[in-house]
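For reference, the structure discussed in these notes is given below.
Only a single protein chain was left out; the remaining protein chains are all shown in position.
== chain A ==
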């Protein structure tokens, strides 16, 4: 068992690294986010393989989303998603009221503009996980009040 602090520090370093290399290479913010997301994607793919070893076959898309909200989230972030909403047309909103990777930042407005950096990797995690379950998606995240955040999953048909 690894310790959580280690992952959080590593995650910070990854963000630092991606943004620093961007300074030299004139990469804009969007590209950095994409890079972080891609790294998360690969990790998500690996994780879901490990987590679903012993689970029963999923019935449908909603079943998969429930798995992500409960088991996947618990394994990765040590809590469940607080709220899952869907329009039943392929859009799911996962709300986490106390997101692990934002928890260490000030709850005020001071660092709100930096929040997206800390979410990109996790968006990738979810997308990667879903992709290995055969669900193509676009995952975005938004924060209005720290440390709560909403992940929006748009399923691609």
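In this text, a contact is a pair of C-beta atoms (placed from the backbone, for glycine too) under 8 Å apart; a residue touches a chain by one contact, two chains touch by 3 or more; residues count from 1.
By our rule, contacts and distances are computed from a predicted model.
Look at the chain that isn't drawn here: its UniProt entry, checked against "Dynactin subunit p27/WS-3", "Formate dehydrogenase, mitochondrial", "Trafficking protein particle complex subunit" or "ADP-ribosylation factor-like protein 6", names it "Trafficking protein particle complex subunit".
Looking at A:10, A:62, A:138 or A:154, the residue that reaches the missing chain in the full complex is A:10. Touch with the hidden chain on the side of chain A covers residues 1-7, 9-11, 13-14, 16-18, 21, 35, 39-40, 42-43, 46-47, 50, 75-76, 78, 107, 121.
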